[in-house]
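For this depiction, one protein chain was excluded, whereas all remaining protein chains were kept in their positions.
When the chains are written out, they are named A, B and C in that same order, and each has its own residue count from 1.
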Amino acid sequence: MFKLITNNAELCNSVKKADYINGSSLDVLISVRGLVHSGSIILTHPLCGNLRPSHQPFRSVIIDELSGSADIDSLTLIENAVNIYRSSELIMPYELDDYSLADYAYIDSELMRESLERYRLIKNNVKNENLCTAPSLSLLVKEV
Amino acid sequence: MCTIVPISQTVGANRIVPTIAIPHPLGNPSKTPEEEKILRRSLVERALKALQTEITEQTVFTE
Amino acid sequence: MAFRIVHYINQFYAGIGGEEKADYKPEIRTGVVGPGMAFKGALKGEAEIVATVICGDSYFASNMDEAASAIIDMIREYKPDAFIAGPAFNAGRYGTACGAMCEAVSKEFGIPVISGMYPENPGVEMYRKHAWIVETPDSAAGMRKAVPAMAKLVLKLLKGEAVGRPSDEGYIERGIRKNMFYEKLAAERCVDMFVSKLKGETFETEYKMPVFDRVDPQPAVKDMKNAVIALVTSGGICPKGNPDHIEASSASKFGEYDITGVNDLTSETYCTAHGGYDATYADQDADRVLPVDVLRDLEKEGVIGKLHNKFYTTVGNGTSVANAKRFGAEIVNRLVNDGVTAVILTST
Partner (left out) sequence: MKLELQKLNVKSLKFGDKTGFSDGVLAINKAELIALISEDPMLGKNIDADIAMPGESVRIMPVKDVIEPRWKIEGKGQVFPGMLSDVETVGEGKTLVLSGCAVLTAGKLVRFQEGIIDMSGPGADYTPYSKTCNVVLILEPSDPNMDKHDYETACRMAGLKAAAYLAKSCSGLQADSTEVYEMPKIRDAMNSYPELPKVGYIYMLQTQGLLHDTYLYGVDVKRILPTLISPLEVMDGAIVSGNCVSACDKNSTYSHLNNPVISDMLKRHGKDFNFVACIVTNENVTLADKRRSSSYATKLAAMLGLDGVVITEEGFGNPDADLIMNCRKSEQLGIKTALLTDEYAGQDGASQSLADSCPEGDACVTAGNANEVIKLPAMKKVIGYQEEANVIAGGWQGSLSDDGSITVELQAITGATSELGYTKLGAYTL
């Protein structure tokens, strides 16, 4: 069962199945880690985005909720991510002014959007808009 | 005795016994305490067997 | 005006005494003591040792935090520009004390801190990120080599000169990344390296990816019925309340606990200190991580000779390889001294 784990409330509300984490980006990662330990598989990289932890108050990870023994790839990724977030200064959502908060939430949502669509997690399943400027869609290599 | 065998291999363990899960390597909370202890005993016996086996390279003991 | 340096030495180099005086409490003396004399010459009047701190190795090891903060207070009034500790050569406790003092002084005063050690001194692994540690021979016979090298480096640091690579300057690699402008574009350096690798020539990578140690497999246990089996875990199992305050992550220590007469770990008596996994299951029944109950049964049945009466525990979560190595070495020492035949390690 695909599921989003996030501390980004706005994103959480637009998703069909999500666990909202009322806490920091690190809290999200730790929560994901617990799920991985009990068998869930990570579907999106827990460090997506190109910002340091001190610039990333929101984190969102899509998992496939399963039980069983831990998946090594998922485990390596989440442990690495937790270590990186633990050794950095964190930025808490409540420390930010509204404008910055909106920017950060926006980037987080944008980074997840494509993946949420792929795993059919967006509510009311808005059709993905054409992200290319000029060429026809037939050029795209579609993935199922 | 570890759950994630590849990690033990990477860090250089020589006799490796795979276990149940990260938060409970030698147990399984979904079983009754009696069943759980039988499971644990079989894993520990496997570890003892591993200790009594001559090896020349990293070896995973699955039975 | 010459730069001001405070020097740290142990009871032995202060001429106070050997192991019998190792519990000597910290004191500070104005001017040079012991090896400080040798530094005096090597510093060529550009810097001066204004005070010397003396502390017994055992005292420091058993009172690390108090000793360090007391020494910091002593140093303060001497307004040092730099801090030299040792050289400690291959003396483990002395090296550890030198490293710990360097770290504390650097944090408190933000001045250059420098020590000298033999590469295998445990203080190296623990403190190389926090101090400049000049590589020395393994015994005090290397004093004549160590002092000029340390003096040269400390002067460089005091004058704010750029410090070169470890091999050029004689210090032990600290593991700190520093930027520099090369002569060539990074792209060109990459293609150069690529060509060297293709041709099978030697080349030096600019960033070393971590690699792990390998150990030769040990011979099998021949006589299990008379073997002493010990339990060691990185799963953080400890007596309830975590009496030694083992950290939930990035552990700086391990615990040693007596299980004489303990046949089963229960939720009333044991728990986990580990912060890297959901502790619910281990807290309910710590045998799920450390199988004391089963080994007691096997002991009774005579399958094994004996379950060792102590187990060792630490937290593997985010713990540095350096610390893990140190714990391993120390635990093995104790197990060998206690006549343990084999160990079952459990990890979470």
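Convention: contacts are C-beta pairs under 8 Å (C-beta built on N, C-alpha and C of every residue); 3 or more make two chains touch, one makes a residue touch a chain.
Since we're looking at a predicted model, the values are computed, not measured.
Every shown chain touched by the omitted chain in the complete complex is listed here: A, C.
Listed residues C:Glu206, C:Glu256 or C:Asp338: the one in touch with the omitted chain is C:Glu206. Of the listed positions A:Cys12, A:Ile72 or A:Ile107, the one in contact with the omitted chain in the full complex is A:Ile107.
If you put the hidden chain back, the residue from C:Arg76, C:Lys159 or C:Arg189 that touches it is C:Arg189. Mapped onto chain A, the interface with the missing chain covers residues 42-52, 54-55, 62, 73-74, 76-77, 80-81, 83-84, 87-88, 99-100, 103, 106-107, 110-115, 118, 131-135, 139-143.
In the full complex, chain C touches the omitted chain through residues 129, 163, 165-166, 173-191, 193-199, 203, 205-211.
Keep this in mind: only the chains that are shown with their structure count from here on.
Remark: chain B and chain C have CA centroids separated by 30 Å (rounded to whole angstrom). Between the CA-based centres of chain A and chain C the separation comes to 38 Å, rounded to the whole angstrom. Counting partner chains per residue, chain A has residues 37-38 touching two or more of them. Residue positions 3, 22-23 of chain B each touch two or more of the other chains. Chain contact summary for the complex, chain A toward chain C: residues 33-34, 37-38, 79, 82-83, 86-87.
Put simply, chain C touches chain B in their complex at residues 212-222, 224, 227, 229, 235, 277-282, 284-285, 287-291, 293-295, 297-298, 303-304, 342, 344-348. In the complex of the two chains, the chain B residues touching chain C come out as 1-3, 8, 10-15, 19, 22-27, 29, 33, 36-37, 40-41, 43-45, 47-48, 51-59.
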